[in-house]
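Before anything else, here's the structure in question.
Only a single protein chain was left out; the remaining protein chains are all shown in position.
Then we have chain A:
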Amino acid sequence: MASKFGLAGGIPERRVRPIWDAVDSRQYKAALKLCTALLAKHPTSPYVLALKGLILERMGKPDEALSVCLNAKEQLYSDNIFHFDDLTLSTLQIVFQRLERLDLATSCYEYACTKYPNNLELMMGLFNCYVREYSYVKQQQTAIKMYKTVGEERFLLWAVCSIQLQVHFSIGGEKLLPLAEALLRKHITSHSLHEPEALALYISILEQQSKYDAALEVLSGDLGSLMGREEDKLRMQPLRALEPDHFNICFTRKNARCLLEHDVNLPKSRTSEHPSSLPVDSALALKTSLSDELVESRLASALSFVQKLQVNDTSDCVRGPHLASIEIERQRRRSGNPTDRKFIEALINYFHRFGHLSCAASDVEIYLHMLSSDETTELLDTISRSFDASSLSVKGLGLAITTFKFLTPSSLFNNPELQHIAKGMVEAFYKNLPLSRDLDPQESMHGEELLCMASSILVQLFWRTRNLGYLIEAILVLEFGLTVRKYVWQYKVMLVHLYSYLGALPLAHRWYVTLEVKNILLESASHHILPQMLNSPLLQQTADLVKDYLKFMDDHLKESADLTCLAYRHRTYSKASYQILFPRIVVSIFSPEGLGLIFAICAILLSLKQKAESLDEVESILENVNHGARLVELSNEDNVKRFTFNEDLQARPWWTPTTSVNFLLETLQVQKCLLLFHFPEPFDEGSTPACFRAKVVLIIYVCHGASWLPPVYGQGRALNLLNKALGAASVRLSHSWLFTTSSVSQYIRLRTRIKLIQEASCVCEHKSTEKDDPKIKDAERKALLPRLVYLSMHGCASSLRETELNGSGLDTDATEMKPLLVKYARSIGYSIDDALSVILGMSSGKKSVKDFTPDIVSWMSFAVFINAWNLWSNESVVPRADESSPSSWQIVDSLVKICVEEQLIDANRILTSPGNNIPVLVQMITEPISWHLVVIQSCVRSMAPQGKKKKKGGPSERPNVPRLQAIQRSVQCMIDTLRSVQSWLSDQMRPEEQALDILLSYLQGGNEDGPGQISCILEENSARHNPELGERIAQSLETWSSAGVVRRIVGAEKELLAELKKICDSKLKLLASVSASLSSALH
């Protein structure tokens, strides 16, 4: 700040200081007054002008600020300028940046640098401008120039960083890497390196070129001493994951010291999505240069070292040496004797020491897959014998939980057994509650995870039996947990999904809100609720969620470039060793084109849905987004290819539906398929949902080929999933729990088939690209919607007007409509002609709507847009054989009617049919029907002035009568359809008590094997006065009531239905008024 108060632009410091003080204390009016006074004395001072611009911008007057700053810029460029300093330029830069005119700031600095070519301060300013504009080449050039001017190491590093950014963001940019390396080498020869970050950067350049040996040499040479901590240096070495003798290196003693620094650090795949043992395995597979004897001797030496650490361990490194011995034994088993007991002994030893830890099961998950079923049983026996289940202790509870975790990959169990296990978990939770009595209410309880596990099993029982009681119990268990401790986020996340699935979305939303998802978590955790909300009638709450995210993204994009500048300034160019280069990630950590774009589209669609009843509002929304044209551009294929999503999907329960798979609905196919292999089902708690789903698809594929897959997959998508499964998880897959229980012959059969598929999928690899991702297709389609809505309303309005005037319906926009519709049809997987015949077939009843169910809403919208296009297109869009063939209006009418009716057939209470059709119904009403109403309103409005004329004139002046009649019929059809929805909704909203009884009856089957037992346990436990629980827990349990929870579910369902009814109401109101004005026009 010191320079700020120097002699800036010829203005003495004492004059400027009060202005800055006023700005800093947000006294903008006072600042402006002072500045204006100063400007009177120095009317052409660029600095004072820039200051004024800054103040005006802060006061919220961007236009004035821009004009003052442009004036300042002009003064700078004039020849009689006296002072030209960085202070003036940086002040201008601040204002231009806030006005989102980075280009102006850059051009000021460019000009200044030409005028004063060797001024370092100005060059740094220019460099920062290029950083903010992401102009990597120019950054590099400027940095090199600075380096040549003053020879400082940091400027060389700035240049190298800029090269790395070019490499990352341009095709073929790798060619620049040797240049970067040469630059650094030359500098090292003459000056050496002086910062750890510089060394890290040099190593990463070598590494990017796969020059691992060179990197190792550098690290072990003199430069290696730049690393302040020995561990940092050593840690940089094992990243040579793909090098042939990698394994050799990893287990040398020297590295073992580093590996065990904080427990053991085994090498990991750097981009591994699926935590597994793969990197080590693949390294072993590549280990061609080592003989068996050598491997064995090195393993033995590693083992003795690790064992020594286990004995002498006085530090805090607890699990590491023990996990290391399991890994070493595993390697031995792989290369030697598979029946060797040392592997299982190492595991047993591990569980003896650490089995009580919450992470014990997940720590060794990858190893468990290698056990035979006898060994699994042995392990389980040993653990369960190692604690006394009847006494209360934290350690005993931990061991019990680990035992339960072993049981949960539960393909081994039948339904009653599973239910018994879940019951055991709930009982264990309650029994151990006294252990938590003295904990702080904010601390996590002992045994918390038991309820998640129990709930998960109950969902599984529901999946197997379709008995709703289990699903309700799954909810009750978690609600019970939250009654005791209201902060457990794991319970809340599961409840969000369970309530969503059950149709009690308002409750899901309420729990989600208590999670306080904000900032970066919006990026990774919104997926828990957003997909459901977007298809719900809770438009306002959804809009709020989307708005929060967009604000976060907006703020981040504004700040990220400045943060990159900060990284340059503080010389933190790289993120240590193999971690990613910092500035690169600041730029690309989010893909504004991916999730950001999807959110932006959602925001627009939501406001369109909310305001669809007012044409003016729809118009103004569309106007604000450039009539949707920009979105169409953004969603073009090249952009879409770069889409990435940062959602942390691993956090989702295994059964939650995604855009591609609704697992709970696919039960029949999956179960049929699994029966073939005598697997009760493929539940595997440890796997990620993605991996798990891939596995299911794989099994279906293996058994039956692609034709047997659910239609939603399609060939391409199945292969895509297969590739993912095989590419990332094949080893794991073949060792998974799923197959350990199978007989050897089945196993071999499956292995052979997997191999065949592997080969087949290699052939097809080029066909399966990320573009097949349904989420991307969905985004592409949604991005077209605003533009299509705009063209539809604009086109048909002008066509009606123009038909009146000159009989021609041609409009320039009509030519734009077709390619968009072609694209739209393609996103559903059809050519436009085929798509046309599909909607014709569906509307005439020749094609079954059911066959097109997954995309039915898109089909309806497609029909609506086809009708709009047909209205003003010169050629007939819809092929009509004769006059009696349906018009495009009739096609829409009948399609809407058929599709909606199809949804209303099921008269069951929606509460008793989880995964119900409310979301589809909501989409139909808020999307295609809304768009159609926009078209209708637009037609009616364009005829309104003529309508008045018509009253005065005779019927001969009404050339549009047939069209008006078609519209009138369409309006009537929409009214009828919406009324049928209304009455269905009213039927659904039966009295609360009745609904309550229905749901509670699921828990009162009286059947020993059925649901209801766990809810009984909860009721009994909460009613019992157990003094050991302590006052706080006892008090919270007093409030527990299963019926209360069920009552809330019923209330939430009602709330949801009422919201949908409200939407129908307002549409019906609109239709009534349209119908009235049409009648008056016609009669």
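The criterion applied here is as follows: a contact is a pair of C-beta atoms (placed from the backbone, for glycine too) under 8 Å apart; a residue touches a chain by one contact, two chains touch by 3 or more; residues count from 1.
Going forward, contacts and distances are computed from a predicted model.
Undergrad: Can you tell which of "ER membrane protein complex subunit 1", "N-acetyltransferase domain-containing protein", "Ribosome biogenesis protein ERB1" or "GPI ethanolamine phosphate transferase 2" UniProt lists for the chain that's not drawn?
TA: Hidden chain identified via UniProt as "N-acetyltransferase domain-containing protein".
Undergrad: Which residue, A:L70, A:I188 or A:L563, contacts the hidden chain when the whole complex is considered?
TA: Checking the options A:L70, A:I188 or A:L563, the one contacting the hidden chain is A:L563.
Undergrad: From the list A:Q27, A:S107, A:Q208 or A:N646, which touches the chain that is not on show?
TA: A:N646
Undergrad: For the chain not shown, which residue from A:E329, A:E365 or A:D893 touches it across the whole complex?
TA: Only one listed residue reaches the unshown chain, and that is A:E365.
Undergrad: Who touches the missing chain here, A:D440, A:D616 or A:E1031?
TA: A:D440
Undergrad: Contact with the hidden chain only, please: which chain A residues?
TA: Here the touching residues of chain A are 228-229, 235, 261-266, 268, 272, 275, 316, 318-320, 323-324, 357-359, 362-363, 365-366, 439-440, 442-444, 448-449, 487, 489-490, 493, 515-521, 523-525, 552, 555-556, 559-560, 563, 566-567, 570, 572, 575-577, 579-580, 582, 585-586, 589, 646, 648, 651.
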